[in-house]
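Have a look at the structure that comes next, please.
Shown here: the complex without one of its protein chains, the others still in place.
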Amino acid sequence: MLDSVLDGLARVGDPTALLYLVIATLIGVVFGVLPGLSGLTALALLLPLIYGMEPGAGLAFLLAAHAVVNTGGSVTAILLGIPGAPANTATLVDGFPMAKQGRGGEALGAALAASGIGGVIGVVFLIILLPVLQPIVLLFGSPETFCLVIMGITFIAGLGHQNLTIGLISAGFGMYLGFFGYQQVSGVPRYWLDYDYLLNGFRLIPLALGLFAIPELVSLAASGGTIARDGARTGVLRADVYKGFRTAVSRKWLVLRSSMIGVVIGIIPGIGGETSPWVAYASARQTSPEGDKFGKGAIDGVIAPESANNSKEGGALVPTLAFGIPGSSAMALLLGGFFLVGLEPGPEFLKKHMDIAVSLALTVALANILAVVVLLGVARHLAAITKVRGHLLAPSLLVLLILGTYSVANSTTDVMFMFGFGVLGVLLREAGFNRPALLLGFVLAPLAETYLHISLNVQGWSFLLRPISLGILGLTLLALLWPMIRRSLRKIRS
Amino acid sequence: MRTSTRTTGVRGLVGAGLAAAALALAPAAHAQDAAAFYKGKTVKILVGSPPGGGYDAYARIIAPHLAKKLDAEVIVENRPGGGGLLALNMLVTGKADGLTLMHVSGEGAIMSQLTNRAGARWDVRKLVWLGRTAQERKIWFFSTKSKLKSLDDALKAKEIKWSATGPADNISDVAAVVSYVLGLNSKIVTGYKGARGMALAVIKGETDSGILSSSSAARLIKSGRLKGIAVVSRTRTPHLPDLPTIFEATKVPADKAWWIDFREKIGEAQRAMVTTPGVPADRVAFLRKAIGEVLTDPAVVAEAKKRRRIITYLPGAELAKVVEDALNHVKGERLELVKQVMLKKYF
Partner (left out) sequence: MRGLTVGLLAFIAVFIAVFLAAGEFVYDYSFPVHRFPIIIGLATIALAAFAVIRTLARPAPKDDDGENAPAWPRGTTGALLWLASALPMVIFLGYLVGPALFLLLYLRLHGEKWLTAILFAAGCAAFIYLGFHELLAVRVPLYPFWWPE
């Protein structure tokens, strides 16, 4: 094992490999920063480019680019309130209010630190688990996945801060929308109205961008002013960024816990990467003594999701490398990359090419660190975008969104739906509905349905008694009751 | 292209005369026409799944070589959705000019049609088959963690659980066929995400049994993760030469053997290039020839092999016959029985 680590290090240290790493990282960051272009799109577009590259280098190229998309995406999420990728949506809930208060630099610094540390933690776990990768993946079956999905769904309640009823309705509506299209289990397309596009139901990226990005653009366009409100300090000093950075570094337990959440959810194939930042966010909120500040500019609300959405990369590599089973749709593309360069992840791969596996892990870590360094350097200038006039910014960003959405599946219909959801998003925002709950319900409900069906068919209701399932359900219950427990504990002490 | 028709007297006669002459000379001119037609144009190869998958990989291997043969630009366009259904629908409802091709799961297309899948707008008999790129046999395997240790155990078992992704997914239907032929007490659990997700479930021991294409199955069987039981075919597979066929491994009732043959025939169209129904015959011939040359080019085959993709070419015309045969095999009552077994009986 140690030999492999050293070999892996040597691979990564190779000058050509390093060059690819740098280029890929920069590309990934740019993709992340540009709203509408997600990590998935980045991979899809870069995949054909690695033809003919040396296998390790080609894969490292893809991985490095993908690993840092969410780091770049945090920039747009915080400064513009527009998720650079769906996984950054959780960041904007607190990050954007911070930007509006003139604390954008601080938020950026915290996000970058969290991303970097989270990414590295994810890799550390991956490397630790490499020798025992397969047994780990085998531990998590459909029942465990179902319980994790349930945990995700219960955390939805923890996302909104005002009206529980409205939050539940938002979630319920999102879930209902998630049921459109093919039912995974039966193959019957629900509510497709004889319209081919709807066979797969509504799509995630048009929904996410429409619900979150378009309303922000509308606000920008309506006010015509800058994002950073008048009266708030619009300048972003280096000091601010470093302050945020240091804050994130000091919140050790929060970062660790959020990264763990990202890694675990990443390991389970079948749960999308979009879920982990939200679960981390909700968990941070439950356990923070300043839980009510979340949603209005709490820095923890930026640190938690950003740690999770970078650490999940390390987790997603686990089933991918262990069995050739993609831990996420991005990993499915990466798998394609493996085949393209003539490699096959799986048990044989780990035996023969452990050094490549290690080098890939290290690539992710290095890319994360590099991205953070680069972005820190330009953070001040990036933050200047909050000073650009709304009339210039809004239409330009909209064009980017249109192109990005089109790129996902070469579909103008996606673009049309994005606009449709955009209108809905504006209305929902003004009426105070809980859009994150809607999004999560949309993602999670069909998963719950599928995994419940499988679990029941495979084991009957006793699947709930499996040790890990019980553990997850227990954690969920604990997290739900934690605020109450903490209050009682305080009362007992005082 | 817009044409205007004039019906005024002399012009009409001359036009008709010229047309007659052109028609008489047509056959010789056609090959020229097709080549001229494609020169400089943009040809699209649709793929019904995201980049990186199997269908996409083959398409991208073929594209540059086809571009040279056609003297045209050939691009691959990914249109994921509905498990390839969306892209195929797009193909058959698009313009029949031969500029849009698709690397399709022929197997999936046939199965979808047979099972009346909602949303399928094609008739595989009318589809223009240009050539098969690859085809693999299906392997039946058990989990190493299952209580069932051998085929005989399965025959005697009170219940055997299978993993699959959904109805007519080329996994569950094969499982259903095997179960029906051998009289197994099967329960097929659908809903797993993708062939790999389904394989993982069997590896974990969540279910007892599953079906995969030979290359994917071979990997897992050779590494000891899965236990190979039989090849669902009359012949063995080169990927696992020691694995017996289902006919060798057990006694297949004579009156039910046709099920295996039938399903295998459908599987022959596993990966294929197709184009829109109604494309002019000369262009079809031109495309078939070009694709045939590409897929039999040793350099292309070697390039594909480097990327872990095996090419098993079958000319378009023959493929069309295979498809026709497979469908003629099941009509009327037999079709109802097939649908009942493949969609309802074991789910």
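Going by the order they are written in, the chains are A and B; count residues from 1 in each one.
Note that in this section contacts are C-beta pairs under 8 Å (C-beta built on N, C-alpha and C of every residue); 3 or more make two chains touch, one makes a residue touch a chain.
Remember, it's a predicted structure, so these values are computed and weren't measured experimentally.
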item: Absent-chain contact - pick from A:I23, A:L427 or A:L481; value: A:L427
item: Residue among A:Q101, A:T154, A:S219 or A:Q459 touching the omitted chain; value: A:S219
item: Chain not shown: contacting residue from A:V5, A:V22, A:I136 or A:I169; value: A:I169
item: Touch list for chain A against the chain that is not drawn; value: 45, 48, 165-166, 168-169, 172-173, 175-176, 179, 183, 185-186, 188, 190-191, 214, 217-224, 391-392, 394-396, 398-399, 402-403, 406-407, 410, 412, 415-416, 419, 422-423, 426-428, 430-433, 445, 448-449
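By definition in this document, only the chains that are shown with their structure count from here on.
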item: Residues on chain B engaged by chain A in the complex (per definition of touch); value: 50-53, 56-57, 60, 77-83, 85-86, 89-90, 117-119, 121, 161, 165-169, 187, 189-194, 196-197, 199-201, 203-204, 206-207, 219-220, 222-225, 306-309
item: Interfacial residue positions of chain A with respect to chain B in the complex; value: 40, 43-44, 47-48, 51, 137-138, 141-142, 182, 184-189, 192, 196-197, 199-200, 269-270, 319, 323-326, 329, 332-337, 339-342, 344, 346-348, 409-411, 450-451, 453-454, 457-458
